[in-house]
Every structure is written in structure tokens, then in C-alpha cells.
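Only a single protein chain was left out; the remaining protein chains are all shown in position.
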Amino acid sequence: MKYRSNLVSGIVSLILGIVCILVIPCQIGEDYSVTYGITSKTVPYAVAVLWIVCGLVLMFQSLIMKKEEVKVLDVRKEVKAAGYMAVLLAYAILFRKSFLLSTAFLGVVTLAFTGTKRKSFYAIVLVIVAVLYVLFAKVLHVQMP
Amino acid sequence: MGQVIAAALANLFTVQNLIFTNIGIFIGIIFGAIPGMNGNLAITVLLPFTFQMDTVPALLMLTAIFFGSNFGGSISAILINTPGTNAAAATLIDGYPMCKKGQPQRALDMALVASATGGLISAFCLLFFAPQISKIAITFGSPEYFALAIFGLSVIASVSGKSLVKGLISGGLGILLATAGIDSVSGLTRFTFGNLRLYNGIKMLAVLLGVYAIAQMIGRLNRTEEVVVSELKEIDKEDHITIKDVKKTMPTMLKSSFIGAFIGAIPGTGGAIASFLAYNEAKRCAKPGEEFGKGEIKGVAAPESANNGATAATLIPLLTLGIPGDVVAATLLGAFTMHGLVVGPKLFSSSGPVVYAVLIGCVISQLLMFFQGKYLLKVFVRITHIPQDLLTAILVVVCCAGAFAIGSSEMDVYVMLFFGGVAYLMQKVDFPPVPIVLGMVLGPTAEANLRNSLVMSGGSWSIFVRRPVCLAFIILTFVLIVLLKKGDTKQRKATDRFMKEEE
Partner (left out) sequence: MKRKMLALAMAGWMVFSLTACGNGQTAPATTAAPGETATEKAADNKDTGEQETQTGEKEESDTKEAASGAVSADSFAPAKDFNIRVPFAAGGSADTIARIIGQGLQKTYGKSAVINNLTGANGAIAATDLNGAKADATELMVGGIAMFTLAPLFNKDLNLSMDDYQFVCSLVSEDQMLFVAPGNSGIEDWAGLEEYAKNNRVIYGANAPGGATHMLQTMLFGEAGIEAEAVTSDGSAKDLLAVAGGNVVCAAATSSLGAQYVEEGTLVPILVFSEEPYTGYEGIEVPTAKSLGYDVVFKTCNFLMTQKDTSPENVAAIYQAILDYSETDEFRELAANASYIPDLSDGETVEKTIRDAEAMCQEAYDTYYVK
């Protein structure tokens, strides 16, 4: 699948800018003291405007000036990436429960994703997770979930 | 004065001090090199143990950790394209490409030489000019900080790669991310979405780990990221630093070290800013044939001497004014107070022998770091020989643990994973990651100080041109942007010519 890099990033930037403008009023309150024109919202708004402007510039470059880079997306590979991101999400949810188990799970799944069959690799990763856990929890006294 | 120094030297040269300084350097390098762990964590963890130690060895060990970790951060930046500390973010721009070209050892050696040079210069500045430098630092008010931050942000122009527009979008993302949490000027919460954990803001190190490490790992897993390291099975005999390299980079290193020492001495700045400014400066002065961003050795020398140049200098405002320059310095402040050193204007007269022992110790630490580094790097470079599949899994696991350790908070892990995904997608459309770092480091400084400056002036923008230091920075910013633009075109032309001649 082919896609145009500048056009896509332009559209994304434009959308992000608009979303940002919509989110700001409900996420930032009114200042308590005098502000001289620059409030707590000014910089976030400025970034949102910057995104919109940059988005438009990129779209202009792509559509009018034909300055564009066409890239190829290997869908099969990207499905794999999406799959891995799902694993990361699952990990994030499991992390709260137990560092040791969730991280061991992540390590093993990551190895499985690489397609390696060497059992020693799996063992090494599991040992490293255990070592990390002991190092943090017992030596560095970091409270682990 | 002479007596104080004599007493200091007697305090300093003991076997105990030598051992603890070495331990400090070693721990520092290791913690700096592991993604997510940093010098601050190491110092915090060791703080309780120093209670039971004598003052001089305790402080030597802790400052040594600080120096070591700053150098250690470059190791992972060069070898696995993940900055071990914030300050190493500029090192990977050229460090990782060098590693890709099959010169990991040369890049690491360069980083070590540059770090030691920067560290030495910084330590000498601390030893000899601390009171003078602090007098300059004291005059820095909000307008100056604002101008400095804008100056720093202008570096985005030189690290954006192919498209400046995309660089600006990335930079904006960094600035926006840094606004999350309690605003330091108004006390209001921004983008916290009702989550207590976000009150603290989004931690830069967590974002860095995501943007570099996790995004890269996703890319490696589906083989869209080029496989680099496993190809370097054989140790290349040619892969080391030469005298010629050192000679060539010496002017860059010296200049960068002084940039680092200057920036470091200003409270609230630190190594990350220093290293980007130095990188920018080195790039501006590039000679024909030097391709920054593609594995130019000066691109490693500049940021590394600058971020280590900032280390000892960070202690200047800490010791003379009692103001910690950055997070690590704040932790060190605790260590100093614990050992009865009351930092501030009277420190040097009240605890002379101890302070001078520590300061001279800082100089020696840099030398020890160099010798330890020489051996440790030989071990570290073997990371490149670990099979690709295994390395990927190990790094993911280490990053997750490291991210959690930043502040004992799951939020940091979530932030890391989230931005890993985001950065992976950003790569697909060529958004450069470096401006995110710049935006995150400098955005808050620029914003808070702009607002405070306007309070100082009663809303008048003329405050920025009425103060000399501030005006100087603003002019410098414009001049450098213009020069950089010119230099870029000139350099491109010169490189073209150079290439033709080569043919």
C-alpha cells in the first residue's frame, strides 16, 4: 500500500490541532492572578495553532507544490506492529497486578514475535526479569507492584 | 588560602577516597548506561549509606556517580539509539549512525575523551571561578531565562532533518507534553484529565524511552527497522579512536566544554540544553565533507563534552548560592546538608578544607572516569554482539523496569509505552524525534519565564530589549538562525564540490 508522507502528516497535524483547541477549555481553568495577555492557556493554544498552520503548509506543499515523498506500507508487517502494540496495551493493564509476571510475559511474547526458537533466549530473558525484580525491590528498595 | 588547600589535600589523598570515588564512577556509568535508570536514582539509593561515611569520601562518591552517569548515558545512546539520560539525547544524532557504520568503539572512545575533557574543564571552572561565575548567575532573571530558552528552541531548526515544518510539529508536541501537570506560574492544573498521577506532569525520560527505545523495538520486531547490531559480529581492528580524531575534534571539544560549563552554571538549565546548543554550534562550524546527522565524529564530541562540561558547573550555583541547578543537584544538596555543609555564600569560608577536598576530588574523578571508561567500554561494546532477537527482548524488559524506577509510578510506564506507539507511527511519516526533546526541555522554561517577565515589566514586552544580557541572547538567536541557514546551503554546495573532487 502506498501513501503520501507529507499529505498524511499534514492531515494528522491539522486534526491534532483542532482536537487540542477543543480539549483546552475543559482541561485548563481560569488564572487566579493578573496575566498580561499570556494565560495558562496561551501556550497550549499557540501549539494548537502551530499544528494547524504546519498541517496546512504540509498539505499545500503536497497538493499544490507537488513536494512529496511516496512511501510504501507493507501491510503484513504493519499488522505485526499493531499486534505488538496490542501486547503492550495488555502489558500496561497487567502491570498494575504484578511486575514480575507481567514483565516476564512481555519478555516471552517479545521473543516469540522475533520468531526465535532458541530456548536459551527465553531462559535468559526470564532470568533477567527476575534479576531486575530482585534488584529493584530488594536492593534499590523501589516499591514494585 | 594556602593552608586551606593543604588541609584539603590531606583530606583528599587517602585510599578510602580513591576506593569510594572509583565505586561512584562505576555505579554512575552503569546506572547512566541502563535506559531509564539514571544518576539521580543511584544517588537517592546510596544517600542513606553515606550517613555512616566520613564527609569527604561520601561526597566524592556521590559527585562521582553524577559525573559517571552523565557519561554512561552516551553509551546506550551510541550503541542502542536510546539515551540513557536526558543529557545524552543529542549524542545519538551522530553517535548511533557511527555505530551503524561499524564504528561503535570509535564513537564510544570519542564520547569518553569528550566527556573527560568537558568534565575536566568544568571541574577546573568550579575549582577556580565558582564565586565569579555565581555573580553572573545571580543577575539572571526571568527575561534572561526566557531569551536563553528561545535561543535553545532555535536549535530545532538544525535538528529537524529534511523538513523544518515537521520539526516544528514535533517541537510543538514536546512543548505541549511539558505543559501537563500543575502549572508553575498559575498553580492551575493542565491536561491532567482528573488523574492524580498526571499532576506531576509527564516525565521526559519516560517519553524519551518510548520515543527511542520502544518505537525502535516495534520496528525491529516487524523488520522495518534495519538490523544493525548483529552484523557487527567481528571486532573491527580499525574501530578505535586515533590521535588524528582527537586533534581534529579538540577545538570542538574545548568550545563545547565551555558552552557546557556556562550553561551548567545557570541554575535550572542543565546538560540536555548544553549538549544541544553545543551540537548546534559544532554543526554551524562544520567543514566541507563533514556530514552531521550521518555519523560525524564531531557530532559526538560536541554534545558529550558539553553535557559533562555542565556537570561540575551545576555544582557552582549549588555550592555558592544554595540553588540546585537540576534534579541531581537537588539530591546532592541533601547529601551536602546531611554532612553538615551549609551551602551558600559562606560555605567556602566555613568549611574550606572539606569543600576544597571535594572540588579537587571532582577534577580527579574525571581522570578516574577516563581510565575506568577505557576498560568498561570494551565490555559495553559487546552489547553489539548479542543476537538481535535476544537483545530486543532484553531491552524491552529493561526499559519497562527502568521507566517504573524513574518515580515508582506506573504512569511512567504507560507514558513510555504510549509514546513508543506514537513515535512508531510518527516515523512512518518522517516526523523527527529530536525536537520533541528540545520542546520538552525548553518549553516550560520559556513559558514560565515569559509570563514572569511580563509581570516584572507590568505587561511591557520592551523588557526583553532593555536588559543587556537578554538582548544579547535574542540577537545571538537571530544571527545564528541566519548563519545556520546560510551555512547549510554553503555546506551543501561545498560538500557537493568535495564529492565531485573525490571522484
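The letters A and B name the chains in turn, as written, and every chain counts its residues from 1.
One rule holds in what follows: a residue touches a chain if its C-beta (ideal position, glycine included) is under 8 Å from a C-beta of that chain, and two chains touch if they have at least 3 such contacts.
Fair warning: this is a prediction, and the values are worked out from it, not measured in the lab.
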Quiz item: In the intact complex, which of the presented chains make contact with the chain not displayed?
Solution: A, B
Quiz item: Among B:K248, B:R284, B:K374 or B:K428, which residue is in contact with the omitted chain in the full complex?
Solution: B:K374
Quiz prompt | Touch criterion as defined above, residue of B:P104, B:G219 or B:P324 at the omitted chain | solution = B:P324
Self-check item: Touching the absent chain when the full complex is considered, from B:G102, B:G161, B:G289 or B:G334
Solution: B:G334
Self-check item: Residue of B:S142, B:T252 or B:T384 in touch with the missing chain, whole complex considered
Solution: B:S142
Exercise. Would you write out the residues of chain A that touch the absent chain, in ascending order?
Key: 30, 32-34, 138-139, 141, 143
Quiz item: Since one chain has been left out of the picture, which residues of chain B touch it in the full complex?
Solution: 19-20, 22-23, 25-27, 40, 43-45, 47-49, 51-52, 54-55, 138-142, 182-189, 192, 194, 196-197, 199-200, 267-268, 321-324, 327, 330-335, 337-340, 342, 344-346, 368, 371-372, 374-376, 407-409, 448, 452, 455-456, 458
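What we mean here is this: only the chains that are shown with their structure count from here on.
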Practice problem: Express in whole angstrom the distance between the two chain centres, defined as the mean CA positions of chain A and chain B. | Solution: 23
Quiz item: Which of the residues in chain B end up touching chain A in this complex?
Solution: 41, 45, 163, 165-166, 168-169, 172-173, 175-176, 179, 183, 185-193, 214, 217-224, 387-390, 392-394, 396-398, 400-401, 404-405, 408, 410, 413-414, 417, 420-421, 424, 428-431, 443, 447, 450-451, 454-455, 458-459
Quiz prompt | Complex contacts: residues of chain A adjacent to chain B | solution = 5-6, 8-9, 12-13, 20, 23, 27-40, 43-44, 47, 50-51, 54-55, 57-58, 61, 69, 71, 73-74, 77-78, 80-81, 84-85, 88-89, 91-92, 95-96, 99, 103, 106-107, 110-111, 113-116, 118, 121, 124-125, 128-129, 132-133, 136, 140-145
